[in-house]
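Read through the structure below, which is laid out as structure tokens, and then see the notes.
Incomplete set of chains, arranged as in the complex.
By letter and in written order, the chains are A and B; residue numbering begins at 1 in each of them.
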């Protein structure tokens, strides 16, 4: 195929631009291919697994991700604990703030004394973590009062309990619960949620089951006729989603989109190619896959904006034909 | 400032999306700031220096860059030789092709025997380089016949001669010549243009002056009341643009936008921060600057599409007020 390049015109829509990027190479092409693969996943009704790693909620992608859950772009969510932590903080009225772009000039010791915590160019206050702690404790006390903590509780069940108690339609967790999207968080302990649960446990009975959720995730993989995965960042969510496919007779995922800043040659799982995953049977031999080497805060909004536009046209087309 | 995050809506324009990215952190924010800085450069009529490194023309950004020159987004161009080479190849009717996205599966030895050359996922044929050679030789013979090669010729003059003989409105070089944008290529020797010039020189007198163009570039820096730089990739163009500012009493560029995949900690100039350049007097103390850590094939079309949209609104606003 000839490289036709990008033609820019007046007031292009995001999808018009993405379609132009199809005629480019390197990263632009990868971005355009990601949209096309995602579109096919949606059209062919593949079960869509979203893996969420990296500080995407603090960075401002919370609304985009909640929207993905609400509008049927995601069927299963696997996330780091941190993204849930910051989602709850926002839902409780806490805030994230933009610091100076000149990150190097920030005095982290001064922040410490001011009760402010930094995530690259994002600031979050100690007081918002205090609210989080109260919320977690409150939910756990409620569950204990209901007798629910007399036996081990799964991470998924606990997250559902949190989500049900959040009153914020932009919340990822709330939206997942409302839309029946199961949320898995295998490294739950490695988050402020885990830390507060651990503190609660020192005075009250609480056993959080580390592995029971896997059975459900494995079944979701097993039952999917077509399965696709969208990986943001990599990390534990990526591996956990892939690992759950190992017991399926399918032979692997049919679609893979990964948005990452990691590279294959470092040897870690986060940067490993979809091809490597084929040797494990995590990705199917003929799968459609693409890695977009990009900061997810740039690539994800573009991909989802383009898909929303395409879907709207589809709806209009259906409507006109009726 | 609070992180408001991205709100996606139906059929967003590129600039609407970019404006939403202002409420994000990390790379998304950097991209949005880059558009704002570029807009200010345009509004305040800063002299705009564009540094071009990396295989951007083969990757499909030729039209975007030519458009930038045509529409006043660039006043001075400093480029690698390779981008000019591939621009001329296209102008002469040669083509670049997209190869499979599964770059790892490509057999480069087979390509070799087929007369095909690879640039990551882009293919360009030997025969198109033959055309380039004929063109370069033809221009040099014409210049020799006109007596122009009796004395040393500058790289800029030679590039202008090439550009004048290209009949392609999408050509970067042609567009630069037509729009009076000077083109500097300090590492001219390091390109197929340099190679063919070297071959020509073995039978005919030809001296290409390596340094004479610097005087003009230095004067452009010296005379600019406000000066901004847009750096794609880094490399020699970045350093050459910065170096030319050292003799100016201005104290450095007023605006810096760099789009790069390099990192500061590697220590090279390509990844060096605008702050570091302040210590040299290449960037002004209070300059507005941003580094977008991204593949330029993704970031540049977005930035330019957004700017075109903003400028159109400005024009409409002016028109309505008249």
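Observations on the model:
Quick note on the criterion: a residue touches a chain if its C-beta (ideal position, glycine included) is under 8 Å from a C-beta of that chain, and two chains touch if they have at least 3 such contacts.
If you're wondering where the values come from, they're calculated on a predicted model, not measured in any experiment.
Shown here are 2 copies of a single protein sequence; counted across the entire complex in this file, the number of copies is 4.
The rule is short, and it goes like this: only the chains that are shown with their structure count from here on.
One simple way to say how far apart two chains are is to compare their mean CA positions; for chain A and chain B this gives 36 Å.
Those residues of chain A that touch chain B in the shared complex are 1-15, 17, 20-21, 23-31, 33, 55, 58-64, 67, 95-98, 101-102, 104, 119-122, 273, 275, 290, 293-295, 297-299, 301-302, 304-305, 308-309, 312.
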